[in-house]
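The other protein chains are all here in position, but one chain of the complex has been omitted.
Up next is chain A:
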């Protein structure tokens, strides 16, 4: 996978993850072009399109478009599966996820994505494992956060 974009129906970018090194200018250009192309498609159309020398796989969940770019030899259906899997993960984590969850907790959305995909390849196919890893990392974060809050809470913790 070359990159993944999340954008709203209004064309606002909500998340972007690039697995190929590109300069910011090029990234912006690609994003603008793709958002336009995908938004212009009619709702009943299939989820794939050929774009430059890449294949674009996208799917709309509520008001959000999830859009992935893959190479010619990659499997479109499994990419669709990846998108779906990611949405499920978000759903489990936030508890019936909505666009606002992703906007306000965008760093969490990235953390989940990073646990699921690494370098553009699926690293963990088990949903349970991904969520476990995230939960434990979050726990760790909370612990450290509590460490630096005033001493009396620390005492309470102990």
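One rule holds for everything that comes next: a residue touches a chain if its C-beta (ideal position, glycine included) is under 8 Å from a C-beta of that chain, and two chains touch if they have at least 3 such contacts; residues count from 1.
Everything that follows uses one rule, which is that contacts and distances are computed from a predicted model.
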Check: Which listed name, "Anaphase-promoting complex subunit 5", "AP-3 complex subunit delta-1", "AKT interacting protein" or "Superoxide dismutase", is the one UniProt assigns to the chain that has been left out?
Finding: "AP-3 complex subunit delta-1"
Item checked: Contacting the left-out chain in the complete assembly, out of A:36, A:63 or A:141 -> A:141
Note to self: On chain A, where is the contact patch with the chain that was removed from view?
What the structure shows: 13-16, 18-19, 21-24, 28, 42, 44-49, 72-73, 75-78, 80-81, 103-104, 106-107, 110-111, 114-115, 118-119, 121-126, 129, 133, 136-137, 140-141, 144-145, 147-148
